[in-house]
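Okay, handing you the structure first.
Note that this complex is displayed minus one protein chain, with the remaining chains in position.
Here the chain labels run A and B in written order, and each chain numbers its own residues starting at 1.
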Amino acid sequence: MPLIRVSLRKGKPSAYRKALADGIYLALRETFNVPEDDLFVTITEHEEDNFFYGANYLGIERSDDLVIVQITVSNTRTVDQKKALFQRITERLGTEPGLRPEDVFINLIEVEKENWSFGHGIAQYAQGN
Amino acid sequence: MPLIRVSLRKGKPSAYRKALADGIYLALRETFNVPEDDLFVTITEHEEDNFFYGANYLGIERSDDLVIVQITVSNTRTVDQKKALFQRITERLGTEPGLRPEDVFINLIEVEKENWSFGHGIAQYAQGN
Partner (left out) sequence: MPLIRVSLRKGKPSAYRKALADGIYLALRETFNVPEDDLFVTITEHEEDNFFYGANYLGIERSDDLVIVQITVSNTRTVDQKKALFQRITERLGTEPGLRPEDVFINLIEVEKENWSFGHGIAQYAQGN
């Protein structure tokens, strides 16, 4: 059920952006028990003047390759699972498309299980459904 | 107060996209007691390589017409209201602009009532305001 929003600077090729979507999805499958084909990703490319970041916040040296990943998920995961997810996304995006670990920013938004409809107007994850 | 984010593939005419905004707004009015004129919608159109979806997740056969609707609302509704909202959005978008029920994806983000300012820098829904 995760809804994945990826934001980055304009200019990366299509295969690079697909690798972002694939890597995040696979990391979710590995650490958050996300089922196969449960893949919903939007990518938004920003011009330089619409994308701002702290280049050294927390002593992490970011570059214009920074990727901001915001994932909406149900509120059913432990802190350890979240830590594992962050690590796995960063590893996978490091391998493909080759992001520096400094350039992976991740945020999770958690919602109730009944807050999703995947089609047909039904709350598929609500209790009793 | 809902803030509605609509994401879809590029290529639909203006009237089609307006029908999405209108249908979601009217469904919110019917099921979530949203007042008249409480309408805030952004639509983002994505190229094919910036929009990924599971084409068969939960056995629901989605198409490139998939519309992802993410709505931020106050955390004051019941599960039954959420179910009614999902059903009503899907019905309305089925009528106009004519979306298949398989192509309506909805997610709710819930926030505290004091998390909104509709203008003038005031938290209009906070207790005591």
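By definition in this document, a contact is a pair of C-beta atoms (placed from the backbone, for glycine too) under 8 Å apart; a residue touches a chain by one contact, two chains touch by 3 or more.
Values in this document were obtained by computation on a predicted structure and should not be read as measured data.
S.K.: In the whole complex, what residues of chain A lie against the chain that is missing from view?
M.R.: Chain A touches the chain not shown through residues 7, 44, 46, 49-58, 60, 62, 68, 70, 79, 82-83, 86-91, 101-110.
S.K.: Residues on chain B that touch the omitted chain in the whole complex?
M.R.: Residues in contact with the chain left out: 3, 14, 17-18, 21, 35, 37-45, 72, 109, 111-112, 114-124, 126-127.
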